[in-house]
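Structure first, commentary second.
The complex appears here without one of its protein chains, the remainder shown in place.
Lettered A and B in written order, each chain numbered from 1.
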Amino acid sequence: MSELLTDGERMIRWAKDLWDYPRSLTGHGTHATLKYLKSINNDLNLHLFKSGERVFDWTIPDEWNIYDAFIEHESGEKFAKFSSHNLHIMGYSVPCDIHLSLSELLPHIYTQPNQTDVIPYVTSYYADNWGFCMSEKDKRKLPTGKYHVVIDSTKGPGTMELADLVIEGDSNDEIFFSTYICHPSMANNELSGPVLASALIQYIKHKYKKPKYTYRFVFVPETIGSIAYLSQNLDKLQDKVICGFNLSCVGDERSYSHIESRMGDTLADKALQAALIGLKNVVTYSFLERGSDERQYCAPGVDLPLCGFCRTKYGEYPEYHTSADNFDIVTADGLNGSLNVMKTIIDAFEANLFPKINVKCEPQLGKRGLRPSVSQKGFYGDINTRSDFIAYADGKHSIFDISRKIKKNLRLVIEEAEILKKHNLLNP
Amino acid sequence: MSELLTDGERMIRWAKDLWDYPRSLTGHGTHATLKYLKSINNDLNLHLFKSGERVFDWTIPDEWNIYDAFIEHESGEKFAKFSSHNLHIMGYSVPCDIHLSLSELLPHIYTQPNQTDVIPYVTSYYADNWGFCMSEKDKRKLPTGKYHVVIDSTKGPGTMELADLVIEGDSNDEIFFSTYICHPSMANNELSGPVLASALIQYIKHKYKKPKYTYRFVFVPETIGSIAYLSQNLDKLQDKVICGFNLSCVGDERSYSHIESRMGDTLADKALQAALIGLKNVVTYSFLERGSDERQYCAPGVDLPLCGFCRTKYGEYPEYHTSADNFDIVTADGLNGSLNVMKTIIDAFEANLFPKINVKCEPQLGKRGLRPSVSQKGFYGDINTRSDFIAYADGKHSIFDISRKIKKNLRLVIEEAEILKKHNLLNP
Partner (left out) sequence: MSELLTDGERMIRWAKDLWDYPRSLTGHGTHATLKYLKSINNDLNLHLFKSGERVFDWTIPDEWNIYDAFIEHESGEKFAKFSSHNLHIMGYSVPCDIHLSLSELLPHIYTQPNQTDVIPYVTSYYADNWGFCMSEKDKRKLPTGKYHVVIDSTKGPGTMELADLVIEGDSNDEIFFSTYICHPSMANNELSGPVLASALIQYIKHKYKKPKYTYRFVFVPETIGSIAYLSQNLDKLQDKVICGFNLSCVGDERSYSHIESRMGDTLADKALQAALIGLKNVVTYSFLERGSDERQYCAPGVDLPLCGFCRTKYGEYPEYHTSADNFDIVTADGLNGSLNVMKTIIDAFEANLFPKINVKCEPQLGKRGLRPSVSQKGFYGDINTRSDFIAYADGKHSIFDISRKIKKNLRLVIEEAEILKKHNLLNP
């Protein structure tokens, strides 16, 4: 029963359901993925772009569909079967039905030479090409002789799909989340993002019937998808978005990563810093180490106030972009850790973005039972979070600034804000 | 003869005179303390607040007077005699004349478990309560049996007293000093502050008949007193005060401490940093480590440009808030060190807050005898303070900024300003 699953388990179930779909920039695997995500949140809106359409400096590519692919040795033995793992086919491989020798075949075989057991993830989106990916070990076992290469794909004019979903709030100010839906069977660097975003949508809808802020979620093929989305929505997003996150690789348990925005000082950067205070293995990366759609959202002239959020950052874990990026590393706990970070940020926005204490000087906490009545050194307990929150709740520091200033996790700061609000010590 | 005492010795003498007065937020000990301070500087003004009066979020407490207190064992032996040390009574203990057993008594006995030889300082200002303080060692020796507890105190409607003193200068801009007068017999965390403030008042009056700046000193019960003072003077202080210090624990010889203002960047922060350059054992604490009346003066909506000054900061020395805070740790040298720091800051204001060199390019120091005439490497002596002072005396850097920029103690910088002024190289 879905109701009995934890948030993390629910996200894992969705990710496992989505595992096999042969996603790419375009094609039936991506379409099916979006349809599945719409089954979780049925107000997801799909948007189509035609092949050849110009989006800023880019052109929407041909639609690619992959049905089957394999390499068959003259002995009848088959290798690199798409049906056994969809990473075996290089993304956007053109159709193929040819016979050739091993030496003619080898230039089309891609392996990860320094990781001999895994199938690498390789694409050639914007140049006609074909190829197979396999482990270095398996490549070395290919017998000499003749091969029959079969790639049952189509590549031609069609559509590229992406989706968005908006939860309207009292304010036009938007909190923006983007994630991608274009990688085939990989768990962290693909599925963790869309399932986290889907869980966040459910969280907001369930907890905040009418939230203060408007929340926008987009699910796009990486790079070309975010560019396409921006090409149609740039002015609106620049007007409305006050904080955004690109969600990528959010499912493992190893670390928490913040990829800074281009200037490193947006509300999103500050919010994420605040939400990560005190967590284990927090790593901050400068924008020079970016790699996902923050590249587009933060580009000069776009400059949305957005930063990247990962557990272990893409490129920084060995399983990245290989068949080893699976449910051995992406777990319910890992996904739940990410969910909690994002929930905390959302709760902070919904609580009070600029808390302001409504008395001059310190309030008398003792008379409200918020501080012990007997005063002796060493016997105060931890009242610092409370008094430090009050000290910076001046209506000028955002709740994220306060958290960073007093060096306490944003969740604790939200809790203090709630307590002081109950005692009528905060401006509404 | 008072005239033959050093400044430090004079401050020690005052502190010893004040030692025994049973100070608290209110009552005769505090009244006597203010009267004594008025005998040092007779233009001190006393201000009264009535019990129950509202001051911002707080209420002036009842007046508490303590005359005697002890615990008498059925054997006739007396313990925790107020007459032997006034820390034995918990501050604001209600009157008491009861008989009880040891086990009934013990919950009312306060000790410092990790410092077994000292009497702790404990108060319960805002909840009705009674208690005795003693050393952990003495507590363990309490015999079983019946006890008679006597607390000859009164607690009821009355007044709370505080005092201020203003030395008028040519400018309405004020330099502000606050210290407290509410702790019983402790030397550093009580008496060092008022005696330093008293010596500073004498220094200013004696050295500057009509100073450039106006100087305001306030002597208040900690927390409630500063809040009360602010409740009546906030607008005026916000208009006038350009720099202020809370003086606390300024009498030991161990270190010099700067407790930063809320934002850490006021003129007071800069002045204190400058005056501490090159001194031994300088420690800077962020506002998160505040604990005295800077909490009120820097609160949101108050935000006076004030920081805290201590030798060893409250809470950071083992004798703090115990009977060991006495004249073994507070010395003439310790107090004099603090006095020199504050004199330096005052002298800087009175010298030239924004020195401006009145020639273009470097002045020719050689022709004025301010630089050696023969030029050879290694034989210049230290002319850097002079030329560095000149380099930053642009009328935009305050004398404190210059000191910090050139990394020389403020006293040296004042001396350079005086020399260049004599040679007519500074704007008036």
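Just so it is clear, contacts are C-beta pairs under 8 Å (C-beta built on N, C-alpha and C of every residue); 3 or more make two chains touch, one makes a residue touch a chain.
In this text, all values refer to a predicted model and were calculated from it rather than measured experimentally.
Contact with the chain that does not appear here is found for just one residue of A:L37, A:L105, A:A199 or A:L230, A:L230. The chain not shown here is touched by just one of A:R10, A:R23, A:H321 or A:K405, and that residue is A:H321. Take subunit B: the residues that touch the chain left off the picture are 356-357, 359-364, 366-367, 373-378, 384, 387-388, 390-395, 406-407. Hidden from this view is one chain, which touches subunit A at 56-59, 90, 110, 112, 114, 120-127, 129, 131, 223, 226-227, 230-231, 234, 262, 287-288, 290, 295-296, 298-302, 315, 320-321.
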